[in-house]
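Inspection log for the structure reproduced underneath, given as C-alpha cells.
Removed from the display is one protein chain of the complex; every other protein chain stays in position.
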Amino acid sequence: MASLFEASAAATPARRRRPLPAYVIILMVIGAVLVLNALLAPWLAPFDPDTTRLLRRLRPPSWLGGPSESWFGTDQLGRDLLSRCIYGLRTSLGIALVGTLIGCAVGTTIGLISGYLGRAVDTVLMMLVDIQIALPYLLLVLVGIAVLGTDLSVLILLISLHSWENYARLVRGQVLAVRALPYIEASEALGASTIRILFRHVLPNIASPLLVMLTLNFPAILLLESSLSFLGIGVQPPTASLGRMVGEGRHQMLAAWWLVVAPAALILMVTLTAQLLGDWLRDRLDVKTEK
Amino acid sequence: MLRYLAGKGFRSVLTVFAVLLITFVAARISGNPFQFLYDDGLTQEEQAALDQEFGLDRPWPAQFVSYLGQIARGNFGRSIAQRRPVVHLYAEAIGPTLRLAALSFLATVAIGLPLGLTAALARHSALGVAAMGVAFVGYAVPHFLLAIILILIFSFYLNWLPSIGSETWWHFIMPTITLSAGLIAAIARYLRGEMLGVLSQDFVRTARAKGLPESMVIGKHAVRNALIPVITVLGLKFNGLVSGSLIVETVFSFQGVGQIFIGSVQLRDYPVLQFGVIAFALTVVVVNFLVDALYAVVDPRVRRSG
Partner (left out) sequence: MTRSTFSSRPPAIGLIALFTCVGLASLAASQELRVGVQSHVRALDVQAETSNAGAQFLHNIYDTLLEIDTTAQQLKFKPGLAVSWQRVAGDTLEIKLRPNVKFHDGSVMTADDVAFSLNRVFKIALPAFRSSNGRFFYNFDRAEAVDASTVRVVAKKPDPLMEILLAARNAGVTSKAHVEHVGFDQSGLAPIGTGPYRVASFKPNQEVILERFDDFWGEKAPLQRIRYVRIPEMAPRITALVNGDVDFIVQIPPDQEHLLRNRPNIKLVGTAWPMFHVYVLNMSVPPLDNPKIRRALNLAIDRDALVKALWDGKAVVPKSHQFPGTASEIPGVNLIRFDPAEAQKLLREAGYSGAPITLNFQQHYYTYGNLAAQAVADMWKDVGINVKLQVIEGFGQDPKTLMTRDWSNPLYYPDLLGAFDTHWTKSSWVSRDKFFLPELAPEWEKLYSVIRFSLDPNERRAAHKRLLEVGETELVPWVLLYQPYESFAMNDRVTWSIPHNVRPYVLSFRAGEISVRK
C-alpha cells in the first residue's frame, strides 16, 4: 500500500513533462460537449421534450425522409426525439453524477473515519460495508421504492447507495497506508488535530485513486439507470432519460430503430468517454483502485 | 493466521445475521403480502386468520426468533403466494441459473483475462487498443438491449439460435454473452490496470535485471501478482450478477432464481424473500472469505491491516 502513495507522488513531475495525448483531448472535448448539452438543454432543445403530437408519431429522422424539423425523428407519441435526447442526457447525467458523487462522499467519509479512528468505530463501519456487499442491491431498490415512493429524489438516493462501500474500502485502505508514513506520524506526534490531518494530509493523498474510481463507477451507475427503467422502477414518465428511452423503444427496434439508436448511442458515448478518461487517469496517476 | 481466519469467519456469520435481520424488518415495513395477493381485498377476520396461519400476527421480534429456530432445523417455511415449501421454488429454478452463472464465469475468465493481458502487454499497439475497445463496449450497453439485439440478429434474422428456454446448451449461448459482457469488460480493465502497475514495480525490474527471460518475468511474477486483486474484484462483482441474471431470465424466458427472488419482493412473500437473501448473503460471504483467505496466505501484510 505504501508503494502506491510513492508511485502517485512520483507521477507528479512526470505530469508536467508529458503533453496530453490527442485522444484524451478529443475525449475531454466530447465530455465537455455532452455536459454542456445537458446543462443547456432548455436552450438547445428545439421543442418541449414532453409535448405529444400523436399524429406525427414514429417519423424517421429528417435526413431519412422524416419531417424536416425533427433531425432525430419522433417517438411513439410524436415527441421530438432530439429534444428528448438532450433532456434525457440531462436527466441521466444528472442522476448518474449526483448519485456517484453522493455515493463517493458517503463512502469517503466512512472510509476516512473508519481508517483514522480504527478500533471499535472501524469494526462497526466495516461491518456496515460487509452488510451492504452481502445485501442484494435490487432488494434495496425495490423495497426503497415501495416505502418511499417513485420520486426522482428517491431514485437518486437509492442509486447513490449503489457503490458507496467500494469508496469506503478504498479510502480506508489508503488512510491506513498514509498514516503509516513517517511525516503523518510526526504531525500526529506534534499534536495536529485529527480533522486537520485528515483534510490537509490524508485527503490530498487519496484524491487520485478516488478520482479514478469515480470515473470507473460512473458508467456503471449510468447503466444501472437503464436497467432500473427496464424493470419499470427507473425515472418516471413523462420525464425523458436515456435509460427509459431505450427501455421503451426496445419493442420498436425493427420498426423504428431510431427510437433506440439515438439514446443508446448517447449512453455509449458517455460510458466510453468516462471509461477511457478513467483509464487514462489511472495510467497517468498509476493508482490501484481496489485494495 | 488461524486467529485471523477465525475472526473473519465470525464476522461473516455476523454479517449474514445482520443482513437477514435487515431484510426481515424491511420486508415487513414495505407491506403485508395478503394486500398484494388478494386484489379484491380482505375482511379484517380473513386478514387476521391469514396472518395467524403464517405466524404474521405475532410481534416482529417473536417472529424473528421463531424463524431463526425454524431455519436452524433446516425448515425455510412455505411460500405465502404459492403455498408450497420455499426450497421447492428455488430447487426448480436453480438449475438454469447455476448453468448460466457457471458459463458466464467461465466466459469471463476465458475471455476477460486474455483480453486484459493483451491490453496491458500490447498497450501501445493496435492489438492492445482493440482489446480494450472490445472491453469498453461490453461495459457500455444496457444488458437488456444487448440481449434483444442478439435475439433479433441470431434468432429472428439468422435463425441460428433459439430465443427462449433453457433446455440445451444452445439456449445458453446468448444469455451467457449477455450476462458476461459486462464482467469480461470489468475484469479485462482491472487486470490491465493491475498489470501495468505491477510491471512498473521494483521486483519486476529486479527480475528483468537478473536476466530472466521476459516470458518468465511476465508469466511468473507479473501475472501472478496482478491476478490477486482481480480475484477480489470478481468476488465483489457478485451483486451485479443477480440483477443481470434477472434481466437475462426475463428476456430469454426461463424461470431462474432471479425471477423467483424479484417476484417474492413484489408480492412481499417473506419466506421466499428471506431464503433468497440468506442464500445470496452466504454465497457472497463465502466467496469473500475464500478470497480473503487466499489473500492472507499470499500476502502476510494483509493480516495486519485487515
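Labels for the chains are A and B, by order of writing; each one numbers its residues from 1.
Convention: a contact is a pair of C-beta atoms (placed from the backbone, for glycine too) under 8 Å apart; a residue touches a chain by one contact, two chains touch by 3 or more.
These numbers were taken from a predicted model, which means no experiment stands behind them.
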Contact partner of the left-out chain, one of B:Pro114, B:Gly165 or B:Pro213: B:Gly165
Chain A residues that touch the omitted chain in the full complex: 50-52, 54-55, 57, 76-78, 146, 150, 232, 236-238, 248, 250-255
Contact footprint on chain B, counting only the chain that is left out: 31, 34-36, 38-43, 46, 50, 81-84, 92, 148, 151-152, 155-156, 158-165, 167-170, 250-255, 259, 263, 268
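In the analysis below, only the chains that are shown with their structure count from here on.
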Between chain B and chain A, distance of the C-alpha-averaged centres to the nearest whole Å: 21
Chain B - residues contacting chain A, complex: 11-12, 14-16, 18-19, 22-23, 26-27, 29-31, 132, 136-137, 139-145, 148-149, 152, 156, 182, 189-190, 192-194, 196-197, 200-201, 229, 232-233, 236, 239, 242-243, 246-247, 261-262, 265-266, 273, 276-277, 280-281, 284-285, 288, 301, 305
Of chain A, residues touching chain B in the complex: 1, 3, 7, 127, 130-131, 133-139, 142-143, 146-147, 166, 173, 176, 216, 219-220, 223, 226-227, 230-231, 243, 246-247, 250, 253-254, 260, 264, 267-268, 271-272, 275-276, 279, 282-283, 286-291
